[in-house]
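To start, the structure under review is shown below, and the notes come after it.
One protein chain omitted, others in place.
Showing chain A:
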Amino acid sequence: MKKKVEDIKINLSEALELPMDITLDLPKISLTGNREASIINHKGIIEYSDLMIRINSKIGIIKIIGYDLEIKNILMEEILVTGLIEKIEILS
């Protein structure tokens, strides 16, 4: 049942060309080079060290790997990570 509702939502937002991050509550990850990553619509931090940051979201865990990672800003909606980013993985 839940799967069906989800499918309808996806089809609807595609048909109406609505942004998915709003209609489906998906996280939006934007990168500025390899220096800065901003994750909007997250669900909290799971792990935080200067080599790896794991952030929870609706689609699973977003894993950022790099050097000298630092959380520049942390808000309800948005996390801004700076440092040298090497890899971003999504584990769903």
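Just so it is clear, a residue touches a chain if its C-beta (ideal position, glycine included) is under 8 Å from a C-beta of that chain, and two chains touch if they have at least 3 such contacts; residues count from 1.
Throughout what follows, contacts and distances are computed from a predicted model.
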From "ABC transporter ATP-binding protein", "D-alanine transfer protein", "4-hydroxy-3-polyprenylbenzoate decarboxylase" or "Sporulation protein YqfD", the hidden chain's UniProt protein name: "Sporulation protein YqfD"
Residue touching the undisplayed chain, where the options are A:1, A:15, A:75 or A:91: A:75
Residue numbers in chain A that touch the chain omitted from display: 44-50, 69-76
